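First the structure, in the form of structure tokens, and then the observations on it.
With one protein chain removed, the remaining protein chains of the complex are shown where they sit.
Per-chain numbering from 1; labels A and B assigned in written order.
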Amino acid sequence: MATKKFMYVNRKAPYGTVYALESLEVVLIAAAFEQDVSLAFIDDGVYQIAKGQNTDGIGMKNFSATYNALGDYEINKLYVEKESLEERGLTEDDLMPIVWEDEDDDWAEKPSIRIVSRAEMADILADQDVHYSF
Amino acid sequence: MAMLHIVNKSPFERNAFKSCLDHAVAGDSILMIEDAAVGAVDGTVFSSDLKAAMADKSVYVLGGDLAARGMSEDRIIDGIKVVDYAGFVDLTAENDKTQSWV
Partner (left out) sequence: MALVVNGVEVATDEEGYLEDLSAWTPEIAEAMAKEEDVELTQEHWDIINFLREYYEEYQIAPAVRVLTKAVGKRLGKDKGNSKYLYSLFPYGPGKQACKYAGLPKPTGCV
């Protein structure tokens, strides 16, 4: 079977709805099929990977740490839209420093987050074979 | 007859919050919960709309929802009051009516 390009498009903040958690679980399950997987964080989706999330006050599981495990699942293309960050008064520094370890480079840590413009994001989305929207 | 408006949708994703601001009147209170909590952050494309509303309305945000989304209290708009669940209950009791903008 030829490898296909799978894109998971995340557009919602975490916790208020179940979309973010569902997306993450589907991504982890689908990782077993060894396809070319990318994640896009657009609009409120950027809050999913904001650093310093603390859910003690709302009694829900804080699943933000799990994004740091994506590298272990060979998922290391996390595209974040620059305009979406700016509209929300955020910068890359407000995001978790998600990395992956390159086995072929003595397990060197490399960044998984790639900040792209809205125009670049449009091209990246157009380049995929399959899209899942959350 | 003051009213408490409860918003739970992000102002960046849907127009429910904008619609709330367009329909609230002077003396009303607005409480941001769940995904709406991100609307409390200053320096966003939405913050000027909320600041304009704050001229004659009281605005609150549920602290737990803000923290859950990684937004610390020091980055919210000056004048927005952070409340906990007990404060949420107090607001519903203090106001004559409540309207949710879902």
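The working rule: a residue touches a chain if its C-beta (ideal position, glycine included) is under 8 Å from a C-beta of that chain, and two chains touch if they have at least 3 such contacts.
Note that the coordinates shown come from a computational prediction; the quantities given were computed from them, not determined experimentally.
Peer 1: What are the shown chains in contact with the chain that isn't displayed?
Peer 2: Counting the whole assembly, the omitted chain is in touch with A.
Peer 1: Which of A:54, A:68 or A:128 sits in contact with the chain that's absent?
Peer 2: Answering carefully, the residue with contact to the hidden chain is A:68.
Peer 1: Mind pulling the subunit A residues that touch the left-out chain?
Peer 2: Counting only subunit A, the missing chain is touched by 25, 28-29, 31-32, 61-63, 65-66, 68-69, 72-73, 103, 107.
Criterion: only the chains that are shown with their structure count from here on.
Peer 1: Can you name the residues of subunit A that touch subunit B in the complex?
Peer 2: 11-17, 43-44, 47, 50-58, 60, 62, 64, 84, 87-89, 94
Peer 1: In the complex formed with subunit A, which residues of subunit B make contact?
Peer 2: Those residues of subunit B that touch subunit A are 8-10, 12-13, 34-36, 38, 41-45, 47, 63-65, 67-72, 75, 84.
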